[in-house]
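All protein chains of the complex are present and in place, except for one that has been dropped.
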Amino acid sequence: MKPPPLDYSRPESLTDALRTLADLGPDGKVLAGGQSLVPLLSMRLAEPMHLVDINRLADLAYVTRADGQVLVGALARHAEVLASSLVPAAQPLLAKALRFVAHPAIRNRGTTVGSIVHADPAAEMPAVLALLGGTVRVLTAGGERLVGARDFFLGVLESDVQPGELVTEVRFPVLPAGAGTGFAEVSRRRGDYAVCGVAALIALNDRQEIEQARAAYLSVGPCPRVLDLTEALAGAPADSDRLPAAAAMARELIHPEGDIHATAEYRRHLAGVLTERALLEALAEARDRGSADFGRQPAGNAP
Amino acid sequence: MSSLFGARVQRVEDDRLLRGSGAYLDDLGEDALAAAFVRSPHAHARITGIDISAALAVDGVVAIYTYRDLPQRLAEPLPLLIPHPALSHGRTPYPLANGEVNHVGEAVAMIVARDRYVAEDAEELIDVSYEPLPAVVGIDSARRAEHLVHADVPGNLAARAAQEHGDTTAAIAAAPHVLELDLHIERSASTPLEGRGVLARWDPQARRLQLWTSTQTSTGVRAAVAAKLGIDLANVDVITPDVGGGFGVKIVHPWPEEVLVPWAARRLLRPVKFTEDRREHFIASAHERAQEHHVTVGYDDDGRILGLDVRFWHDNGAYVPYGLIVPIVTSTQLLGPYKPGAYKVEFDSLYTNTVLVTPYRGAGRPHGCFVMERTIDAIAAERGLDRTLVRERNFIQPEEMPYDQGLIFQDGRPLIYDSGDYPALLAKLKDLIGWDQFPAVRQAAAREGRRLGIGLACYVEGTGVGPYEGGHVIVETSGKVKVATGLTSQGQGHQTVLAQLVADELGVPITDVEVVTGDTRRFGYAVGTFASRTAVMSGSAVTLAARKAREKALRVAAGALEVSADDLVITDGLVHVKGDPDSGIGIGTVAVLSNPLRYAFDEAAKAATQFAGGGDMNRPPVAEGDEPGIEGRAFFSPVRSTFAAGMHAAIVETDPDTAEVTILRYCVVHDCGRLINPQIVEGQIHGGVAQGVGGALYERMAYDETGQLLNASFMDFLMPYVSEVPRRIEIDHLETPSPLNPLGIKGAGEAGVIPGAAVLAAAIEDAEDIPVRSMPLSPSDLFELRRVSHEETA
Amino acid sequence: MRRPRDEPRHEGACFVKISGAATMHAPASRVWAALQDPEVLAVAIPGCERLEPTGPGTYQFALCVGVAWIRGRYAGNIKLSEQHEPSSFVLSATGAGIPGSASTSVHIRLASRSDGLTELTYDADGEVGGLIATVGPSLLGAIARRLVGRFFTRVDNVLAGTTPAGWAWPATGS
Partner (left out) sequence: MNEAEQVHEVRLTVNGAARTASVPARRLLSDCIRHDLHLTGTHVGCEHGVCGACTVLLNGAPVRSCLLLAVSVDGADITTVEGLAGPDGRLSPVQQAFAECHGLQCGFCTPGFLTTITAGLQAAPEPTDEQAREMVGGNLCRCTGYQNIVAAVHRAAELRREHEGAAAVPRRPGPGDVR
């Protein structure tokens, strides 16, 4: 298990990086944390390629808040996002989900942006971005484009990044007051990819009733799947016992596949159980966060 | 004299391992070329062509070999290590595939290159043409035999073997109650953290081969390599470096790589090294465990077994180099601590197009224990009796020891239990887990909506299997004691426990004792490390060897001190008259005196030279029949195996929603006779329990119907992390000494793993009130069991 | 309570079965002809680098195919059989390459629609072996579906004239 021969560049600036990527076209691949790429290389599932190592672009190692978004730069390691002091208040779901990402040693090197670009349907970060309706900032030597989460994930391990492009940032909408998030997953061993996982978001109105409920699912299809469960819960009180209805709705709407760890039927069942658990957590958080901003902004960029 | 026997002595191995100064196989041979293998992607195929031309052109490739390059003896199949009369159709692999591959991962070509990176580059360029053949995967497919693994093995049947004690059919026919059960265990594997590895150096001047291999038997590899390469045994050294775990997979020998690497080294006149990678370990080493069992049991109103008939089918994979050891162990050891009245067992050992099967820690016992314990639980359920009560009623009693089960064991000798007190073990276990208090615990939990269950399982384990081991002890003039035994060590702390025994026996500080294992340069006669045999076999042997050295030391010291040897003792390395610890001579000095010298190398040696005075001028310096030096060499060969025993109990919680299983408590009572080092024994139990939990809830080899192993990585083969093992493993010991060896000990290395599947199946069954007949059990499996059970009730 | 042991024990095994349908923007006769045309096949087979006829209805191919970073080069043979013009045929392919071996047999059926278009349905049985099978089986179904989907989209694009026959895939695949 050793990687094939590789070409390698290590640009010292973003401009250099983009120029290199532009020159290389389809041969160029970005190396950031490498926690998914390097094992694929070692197993020789990935072809020889030209790696463009962006680890010198220290300017991209940021977690900040601006314009109602949490901005995560391409070189921010999972551990840094998790440790960031602004995350718990601005977007608590990030921290909740990051705790399920592999183990600390992987989080110390792996990047949140890389995980999203890698688009593993069993990974937590793509589902979180999809649920929140976040945005991916993609640069080329010639310019910039912003891609919404809904358009970003194309298939298993496929995201909308074209040859010559570099994802420099992902943006997670800040969680408004009166909204809450929850995350629940079942994995075979702690730290493994999820057998099934659910990220949930609930927004309450000023009467403390559920106004909006959404959930995103991992490991149930080729891409993160976002369901609007509002129909099952709209108008329900914040201590709702109607969560099972939302769970039932989720079970109806998703069509997972079986694999060596779980049958499709079990996955579907789990999706229901975890929907309820994640919604319950979201509901509690929404109550705690009050409803001062109610009505003025939706929870995230609603898809 | 303070005894180290029974003390929690800190391990002597640890210091260097903790500093990163251990020397594992891949840490050696920096100058060696690297070997890699082209392995079959097909479970069953004919090879119609191999094109190596493109690969040969890769810069850094030194040689590429296929079957056609192998000389005569290497071109024959590898040895069938343990023949058995019932093994009518034994088949073993060729070192490199000879025209046909029989499992994914079988070696087809060998590449030797500058380093492993280059070797893998070349591997990609070797073009092998295959003509796929239908694959036989799983026991049912093997039994149906619509396709054959080996064209000349009808019915895919390697062996059918049977044993019976009493008239089982009659006993069952006459029994008031009869139950039938089908029980299944899936594949797992040893999976040590270090894979296999071999390094070879050929010295053309001395015509001598030096081979380092990560093995459980250096003498076995040595004999095999000498035979296969046509080198005199005396010219082959096999050295076992630090071994990063074995658990059985490294007892098989020679692995193809163990003969190919030295062959290439000799041919190329360059050192060559093979370091197995993780994926290769999954598809090219050995698995174990897969068996289907059908049980028919007759019993009375009280749950006493009157007759037990077990028919089972063993999936031995593509080849059987290790013979029938695993199914034989299952067939004999499933009886555990019970006397079943009459007993009949018959098994088929079947070929499949999957990785070959050889013993993995527990070797056939986890399945046997699962079969017997599930059967007893089923009887208890059917009779409405407490599960411990049914066990008690079937136990062999202490006063019945030694107890003859009337069968032939895996060593070809009668299955006679030497010692044990099973009622006492059960009493301890019930106390430890609080068996009688559990109903209240369960109720309390149920009130909170939680689902708890308790289970237990008992086993008896034949340990200390023969035929023999030996030991050598020599006292150096510095007073340091060097000990050698031929079997190997894979982390069990052999150096420590053997040093404890020798230090006790010789009366020297343990810090002065150094033990070497698995180096044929130091000790040439040995069998290997398996079947929990080291403490019993090598422990006894080095004890006897140290005893000889001690006698010699006392005799030489007696001459020098002019006292009777009977009056002398050795304390802290000082040979002195009893009761007078201050005056005497150091054991190093005694070593000097024991070896009359012509030449002096240091101050100590000077005292033993010919002009130093002393000695009787009328006798030869070395008396007739005597030898220079304080040395002892001894062998231990017991009449038959010792039988350790143990019982485990667990309390589990099952999640009503997700079907996840959490182990709340895990208790072990254990009898391995006298404990040399309780800390090490407990460590062995901990590790065994973790593997048992892995085998019960997480680990399986997921083959698809075409023979692809779908989880050949640590991502999908779910070896437990700390988060999956019980938070605390509670242990109590019972010591019933074995009469079969000088130390009264029985083996402990494998015990922890044996009842894992049985005890967790029992506890889950208790929590869920659904019969559990197949392990391992994932949450998805439990969900399916619930669904089926719900449908059946509805 | 006994589980049937000879059934594939796990879902998502390397024995991939997929079915699907596509609407082709041409009459069945043209779709049929396109699917028999090596130039169209060369365009439509994902990652196809070379496709040479070796006999009636048989071809040798070389392709570099993959999804995202998982990518491999394969060489092998394609055979068209059980041809019932213009309604159905079977496309079989076997190939071997660095990440392992693969074989597939796709049963393709064409049904004319009243609006002049063609409803194409397919059932594919695939078998994958080697490296990819042992380390990434859970991804295979999704990858296969995507590749088959691309194939029919490409064919349709040729029929619709948006991709010319003879168009070549970039050397590194998609």
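To keep things simple, chains are lettered A, B and C as they appear, and every chain counts its residues starting from 1.
In this section, contacts are C-beta pairs under 8 Å (C-beta built on N, C-alpha and C of every residue); 3 or more make two chains touch, one makes a residue touch a chain.
Just so it is clear, the model here is predicted, and its values are computed rather than measured.
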Exercise for review: Check the whole complex and report which displayed chains the hidden chain contacts.
Suggested key: A, B
Review point. Where the complex has a chain not shown, which of B:A170, B:L269, B:M715 or B:V788 is the residue touching it?
Key: B:M715
**Study point:** Listed residues B:Y24, B:Y525 or B:F635, member touching the removed chain
**Key:** B:Y24
Check your understanding: Which listed residue, A:A17, A:A79 or A:I116, touches the chain dropped from view?
Key -> A:A79
Revision key, fill the gap. From B:P93, B:G244, B:G539 or B:G646, the answer for touching the chain not displayed is B:G244
Review point. Of the residues listed, A:G25, A:P88 or A:P104, which one is in contact with the missing chain?
Key: A:P104
Exercise for review: Tell me where the left-out chain touches chain A, residue by residue.
Suggested key: 1-8, 10, 31, 34-35, 38-39, 41-43, 51, 53, 55, 58, 61, 75, 77, 79-80, 83, 102-106, 108-109, 190-191
Study note, to complete from the structure: In the full complex, chain B touches the hidden chain through residues 10-11, 13-15, 17-24, 26-27, 30, 57-59, 115, 117, 121, 125, 191-194, 242-245, 247, 277-278, 490-493, 679-680, 682-683, 685-691, 713-715, 719, 721-723, 725, 727-729, 752
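In this text, only the chains that are shown with their structure count from here on.
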Exercise for review: Please work out the Cα centroid separation of chain A and chain C, and write it as a whole number of Å.
Suggested key: 32
Exercise for review: Take the average of all CA coordinates in chain B, do the same for chain C, and state the distance between these two points in whole angstrom.
Suggested key: 48
Check your understanding: Using mean CA coordinates as chain centres, what's the chain A-chain B distance in Å?
Key -> 45
Revision key, fill the gap. Where chain A touches two or more other chains simultaneously, the residues are 43-44, 260-261, 263
Point to revise | Set of chain B residues in contact with two or more other chains | key: 124, 279, 702, 710-711, 715-716
Exercise for review: Name, in rising order, each residue of chain A that touches chain B in their complex.
Suggested key: 1-5, 43-44, 186, 188-193, 195, 260-263, 265-266, 269-270, 273-274
Exercise for review: Spell out the residues on chain A that touch chain C in their complex, using ranges where they run on.
Suggested key: 26-27, 29, 37, 40, 43-47, 118-119, 121-122, 155-159, 221-222, 257-261, 263-264
Revision key, fill the gap. Listed in rising order, chain C residues that touch chain A in their complex are 10-13, 64, 66-73, 98-99, 131-132, 135-139, 141-143, 145-146, 170-172
